[in-house]
Structures are given as C-alpha cells and as structure tokens.
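Below: one structure in structure tokens.
A single protein chain has been omitted; all remaining protein chains appear in their positions.
Up next, subunit A:
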Amino acid sequence: MTPVFTPEQEGFREKVCALLCEDVVRAEIAQSRRTPYGEESGLLDVHRRLGKLGWLAINWPERYGGSGATIVEKAIVTEEMIRHGIPENVHSLGVDIVGNAINLMGTDEQKERYLPGLARGETTANVLFSEPDVGSDLGSLATRAEPDGDGYRLTGRKIYNMKAQHSDFALCAARTSTGPVNYAGITLFLVPLHTLGTVIEPVWNLSEERFDLITLDGIRIGREDVLGEVDDGWQVLNRVLPFERTGLDHSAKAERTLAALREHAPPGSAERLERLETRVRAARLLAWRCIANLHEGKPDEIHSATAKWYTSETAKEVSVAAVELLGPQALLDARDPDAIADGVFDAAFREAPGLTLAQGSSEIMLYFVATSKLGLPS
C-alpha cells in the first residue's frame, strides 16, 4: 500500500524540497510564524514562486496557470509544503477548495476569471458555508439568495470562515429554494468579498488564524456567478469533497510535529514515540490511498471518511502527546526567544482542536462509516 512514485515524481519531490529548503524560504516561513498577535500572513513569496513555476496548482491546465500534471504531483506539493511548515490554510482554501471546485465545475468564463490568479499565488479565496446556527447540518442553512432581475441578492450571516482579510472572493452557499429535502435548493455562488453590503468582523480564536463573521446585506450577484447548477449546490459539494477529505494535510502535519517531538523528547519516551510513529505511518497510507483513488477517477467516500477521521485524530494525538512528553517546554510560542523547534508544539496544540472539526467533524465521519460501511441503522 505504500505509495509507489515514478522516478519523475521522486525527482519532482526533490525539486520541491530543494526550493522549500532554501534559506530565504525558510526565513520567510519562520517569520510568518512570528507575526505579531492579531496579524497573520496571507500569501507568501514562496507561494508566488511555486505559482510562477506552475507548481502551486500543478494539476490544473496550463492555460489556467497549472502544468497539466496529475493529482499525484499536486499531492506531492501539498505534502511538502506542510512538512516544511508553510502555513497552509491560505493555499488550501484558495487552490484546493475554491479553485478546485471551479476547475471541476466552473464555466470557461469562471475558470478564466479566477483560476490564473489563484494558480500564480497572487489571489486567494475563502469559503462561506457555516452560519451561527448551522455547522454540521449544512443542509439547514439560512442564507438566502433571492432573484433580482437577471441575478440574485444575497442576505445572511456566515461565520468561522478564515482568511477573508486576504481573500479576493468567496465560495458561498445560499438557499435558492425550499422544499421537503433541505439540502436540495442550495446553490453555490462566487461572490466578491470587499464590496458594499458585505461587513467583515474578526472573531478571535485560540489558533494563529482568526475567524470572521461576514454579514451579507443584500449584495447583488449575477447569474454568471453561480457555480454549477441553481438549486444543485449539493452536487458540486459531493464532487469536490473527496479532494478536500484526503487527510493528506493532516498526515503531513502529524509527521512534522512528530519529527520535532522525536528530536526533543526526553529519554524514556521511545516506546510512546514508536507507537505514535506507527499511527502517523498509517495516517499517511490512508491519505495516499485517497489520492490513488482520485488519480484513478474512483473517489471512495468511505475511504475519504476513514482518512479524514484517522489522520486528524492522529495529528491531534501527537500534539497533545507533545505536551505530556516535553512538559512546559512544549508550550513555548514561536514568539518566545527560547521556544524549541520554532514553537511548532504550541502552534500544533492550538490548531489541533480544529482539525477534527473542520471539513467534516470526526463524529460526522463516524456516523457515515457506521451507516454506510457497516450498515448499522441510522
């Protein structure tokens, strides 16, 4: 099951690593992890460099800024970016989620308009799904898109999204009709963020990246801003979710924290480390199984749920174990001059709770596997 890479792919990984190991890149990454509280980095020079090489969205067609490569090369880039500590939300939201959705389901006009900027690392996007009363049960969302001439007016409140301050536009889910099945009648829109009628308020949280509360007060959007079909947003989501839920981001994070832990753990931790290491290896295998499925054009929802659950729980376990094994040293923030491993343990600990919530919580993955794989009654 260990992923088998072609010599070209191995060579490509080395090239990516070489770039990410350059002193300037490492300095930029370290700096981005030490931004003053309340500020946070958006796209970095390293994103633009990867973008210029056509690597950032390497699996997109060349005319949209990619290199026409496969999902395997894309996964190699993602895995190495995270292993090297590049803050990844800005990239995963823009390229892996929103850009990927446009690449898969967008019109030619939408692709031309949005993809090249994303692929070059010059623009980014965010995701407006969750609402104050709507989290796991996305089907019950309340944001409305009401017909207005040849377009719509969007009204509602979106929360717990990230990176609005750096994003140029957003993928927003809104209700276009109501019916007996609540997830029918949801439409996805590509909406401008910094426009009259949109109010963005920061919602501070324990991680390095703030949330936002976004109020859409009747902003006007055109028909051409619908992604996929009207009332059929669920189709788009189902198509895109397997790309989001490979678990590769989490397995790479777990690897990164574990590598630092191995370096700093006190004597007597060997047995514990070995067990964690085994879990992390399994996490990576599950993630690459999903990539292989996608590569073969056969996404598997049960594999995705398994990978999402296992990898995120493992990454969380490693972060909590670091506190136990290293003691107070693990708590030092990257901004403390004496922080070990550039503060990776503190950052990982504060990020950990979100891993098992975002992109489908652990409980939702368990529910899916219990009912769909095991056939237990719902």
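In this text, a residue touches a chain if its C-beta (ideal position, glycine included) is under 8 Å from a C-beta of that chain, and two chains touch if they have at least 3 such contacts; residues count from 1.
FYI, contacts and distances are computed from a predicted model.
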Candidate names "(2Fe-2S)-binding protein", "Cytochrome c", "Acyl-CoA dehydrogenase/oxidase C-terminal domain-containing protein" or "ABC-2 type transport system permease protein"; UniProt protein name, chain not shown: "Acyl-CoA dehydrogenase/oxidase C-terminal domain-containing protein"
Considering the complete complex, identify which of A:G65, A:G247 or A:G354 is in touch with the unshown chain. A:G354
Just to verify: which one of A:K298, A:R335 or A:K373 makes contact with the chain not shown? A:R335
Have a look at A:S41, A:N89, A:S130 or A:T143 and name the one touching the chain we're not showing. A:S130
List the residues of subunit A that touch the chain left out of this view. 36-39, 130, 133, 135-137, 140, 159-160, 202-207, 211, 316, 320, 323-324, 327-328, 330-333, 335-336, 338-339, 346, 349-350, 352-354, 356-358, 361-363, 366-367
